[in-house]
Each structure stands twice: as C-alpha cells, then as structure tokens.
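Coming up: subunit A.
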Amino acid sequence: MTDIAPSFDEALRTVHLEALHLDRRRWQDWLALYTEDCVYWVPAWRNETALVEDPQAEISFIYAGSRRVLEERVNRLTGGKSLTTLPAPRTVHCVTGGLELPASAPGRRCIATAWTNHVYDPRLRTHKVLFGHYEHELVSTPSGGPCIASKKVILANDHVESVLDIYSV
Partner candidate 1 sequence: MNGWEAVCAAEDVEPAIPRLVLVGDREVALFRLPDGFYALDDKCTHGAASLSDGQIVGDQVECPFHAGRFDIRTGAACALPCTEAVASFPCKVESGQVLVSSEPRPSKPSP
Partner candidate 2 sequence: MTTSNPSSTSTASEEPAGAGRGDRAAAVDPARLLDDRIAEGVFAVHREAFTSEAVHALEVERIFERTWVYVGHESQVAKPNDYITTTVGRQPVLVTRDAKGQLHGLLNSCRHRGMVVCPLRAGNQKFHTCRYHGWVYDSAGANRQVSAQDVGRYPQAFNAQQLGLVPVARFDAYRGFLFASLHADVPPLDEHLGDSRPFLDLIADQATEQGLEFVPGAVTYTFDANWKMQIENALDMYHFAYVHVSYLDLVRSRAQSPAALPPPDGEQGSFSFGRGHALMWRSHSRVTSELLARRSATFAGRMSEAALKWSSFGRNLTIFPNMQIVDNVSSMMLRVIRPLSARKTEMQTWCIAPKGEPAAERAARIREYEDFFNPSGLATPDDNVIYEQCQTGMAAAAAGWTAGYLRGIDRRGLPDTSPHAQELGLSGSQWIAGPRTLGDESCFHDAYREWARLLRQAPAAVPAAEGLR
C-alpha cells in the first residue's frame, strides 16, 4: 500500500473491471482486486427508509471483514457442492455514474456509482433485476494498479428472490 491514492480514472476503471470479472466469473481475478484486509459490506435495511449503519450490531446481507471471507465464498461457488451455482446464473452488471466522494482516510479514493444487475437463471429460464448504489474505496498497490480496500453495496430492492451472493449485487 502506498500513501498516494489512485487517480479518479484508475479507480473508476477498477470499479468497472470488478463488474466485468463478476460477469465473466473470473473469481480469482475478482479476489485479486481486493486488499487482504478489505471490507465488503451489503447492509440490510432497518425499515423502509433507513439502512443499517453498524454491521457489528445490526444485520447485513453480507459482511466480510477480510479477503479471506470472500475467498471462502468463492470456494463455495466454485466447489461444485452448492446447488446455487449448478448452474451458475448469467449476470450482466451495468455500472454507471462515477462521482468522487470524500474518502474515509488518506491514500484512498472513494467512488460512488449506480448499478443494475440483470441475473438470468439458465435452468429456470427466469430473469431478475437487482439494483442500487456502490461506494468503493480504492488504494494504490506497490506492484501497480489500484485495489479495493472497501466496497459498500446499497441494495435498493432488498426483497430477495431465493439467492443473493457476491455475483447478485
């Protein structure tokens, strides 16, 4: 980690690259975009209008406090033992916008985007759409290229249809 935050353009490109890795199911490439001590967080909603704010005291859909936890998920998705990915659904993430927000710490670039994810289940031949906002915080790595230090996924339509995983949001 260096102290110089990645540029806005580099950071936004990484946000789009992440979505592409998910759609192409390049899970290892996807994991490699995250720092070891990353936070990946999909909060639940407290009620109709307020999101959960403290993942240690309130329920989240997904809370991973390190890349290790994301690796566990990827192992489960690719291990052939979870019915949720036999077969895996096809996803198309549409990530738009790209506004810089104040970062939480020096050395980080915070990018806010809006996302729509179309999920097609080839077994059931059903289509569902999930959507919301992302807040990514990216840092620079010595080896070059930005890395995701934190990702917050705000899921607008939280009435979950059967399965929700890292590729759903």
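Here is the rule we use: a contact is a pair of C-beta atoms (placed from the backbone, for glycine too) under 8 Å apart; a residue touches a chain by one contact, two chains touch by 3 or more; residues count from 1.
If you want to know what made the cut, all candidates are chains of the complex that A comes from, given by their letters.
Please read all numbers here as calculations on a predicted model, not as lab measurements.
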{"item": "Chain touching subunit A (counting every copy) in this complex, out of 1 or 2", "value": "2"}
{"item": "Candidate 2-facing residues of subunit A, complex", "value": "42-48, 52, 55-63, 72-73, 75-76, 79, 81-84, 123-126, 128, 158-165, 168"}
